[in-house]
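Omission of a single protein chain aside, the complex is shown with its protein chains in their original locations.
On to chain A.
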């Protein structure tokens, strides 16, 4: 600034600044929620905490680079999940991750009720038995109420295909959980 020059702030500029602050606060709240869901989805996809964090970071890095392509008013969550899904698919192709990789998902935090803890872990174990094509639709719908249309767009699937994968996956999941329960019963008896 030139010596002697001063700055004055107009009412419009103050309102603009406030508007920006409000928009940013709302965005930060949304991002906190979306990134928490992304981390969970990444855990299910990668089965490993470090790999999940890497996937989240890569997703965010790509989102930053492509921020100009995001359309205000469109669903930011779907956009981020779609980036994560595509990133994961590319990574799998590059590294040829084995489909039968051993489950490495850490146990749930829930520790107040041991029976419940076992039940939740059984659900996660059963989930890992499913082929990825069935696991992804199930998890996306389970994570914070993503609609079928949003989840299908995230996975780049026609809605009909999405319906049938979700349906078949849930039935298969139920059978696996029932199988795990009966094994446990036999052990107890």
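Please note the rule applied: a contact is a pair of C-beta atoms (placed from the backbone, for glycine too) under 8 Å apart; a residue touches a chain by one contact, two chains touch by 3 or more; residues count from 1.
To be clear about the criterion, contacts and distances are computed from a predicted model.
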Looking at what's absent rather than what's present, what does UniProt name the missing chain, "Response regulator", "Anti-sigma factor RsiW", "Phosphate-selective porin O/P" or "ATP synthase subunit b"? "Anti-sigma factor RsiW"
Among A:84, A:127 or A:157, which residue is in contact with the omitted chain in the full complex? A:127
Residues of chain A (touch criterion as defined above) contacting the omitted chain: 1, 5-10, 12-13, 15-25, 27-28, 31-32, 35-36, 39-40, 43-44, 49, 52-53, 56-57, 60-61, 63-64, 67-68, 70, 72, 76, 105-110, 119-121, 123-124, 127, 138-139, 141-143, 147-148, 163-164, 166-167, 170-171, 173-174, 177
